[in-house]
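One protein chain omitted, others in place.
Moving on to subunit A:
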């Protein structure tokens, strides 16, 4: 934990982040301390190595995909705003905050946005659809060497068959939403942030 880390974060920034993400003031300062402690190079931004230094994340089979979600297209550094924006997807949905002080669009932690986060984990080339190949690759990450190619292939085929409605052998975002309409996404894709 850096000393005086919170003094590097200005009040205006905190207010903006609050509006954009819905986190409280103390949550933002606490997460800033965390951001600062992960930032070993002390340059105000996190690199992929900074994330990989977390052992529990390094042993997560989808660790690399999750880390990738924090980096915008083609960039190698994640600043604090980006960090908070990505974390905001995992904020629990509270009943009393429907459109309280958020200016435009949906809140980052809405059901749709949570599903979009998960969709992007599958969608390796960011072309807004999950091809059979991409699904296979992600499955392979999750199971390692323990399942044969044929078995994995048939799992992928079955999954696409069930989800694909327009016959293009790929899963689009709307098809993804349809498949998971019965799943309690709000609960499964939320984590508890200490106040």
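The working rule: contacts are C-beta pairs under 8 Å (C-beta built on N, C-alpha and C of every residue); 3 or more make two chains touch, one makes a residue touch a chain; residues count from 1.
Keep this in mind: contacts and distances are computed from a predicted model.
S.K.: Select, from "Eukaryotic translation initiation factor 5A", "Glycerol-3-phosphate acyltransferase 4-like", "Aminotransferase class V domain-containing protein" or "Mini-chromosome maintenance complex-binding protein", the UniProt-recorded name of the complex's unshown chain.
M.R.: "Glycerol-3-phosphate acyltransferase 4-like"
S.K.: Using the document's definition of touch, tell me which of A:34, A:85, A:111 or A:132 contacts the absent chain.
M.R.: Answer from the full complex: A:34 touches the omitted chain.
S.K.: Based on the whole complex, identify which of A:24, A:43, A:112 or A:151 touches the chain you can't see.
M.R.: A:151
S.K.: Footprint of the hidden chain on subunit A, which residues?
M.R.: Interface with the chain not displayed, on the subunit A side: 1-7, 29, 31, 33-34, 37-38, 51-63, 66, 87, 90, 117-118, 121-122, 138-139, 142-148, 150-151, 155, 158-159, 163, 176, 179-180, 183, 185, 188-191, 193-195.
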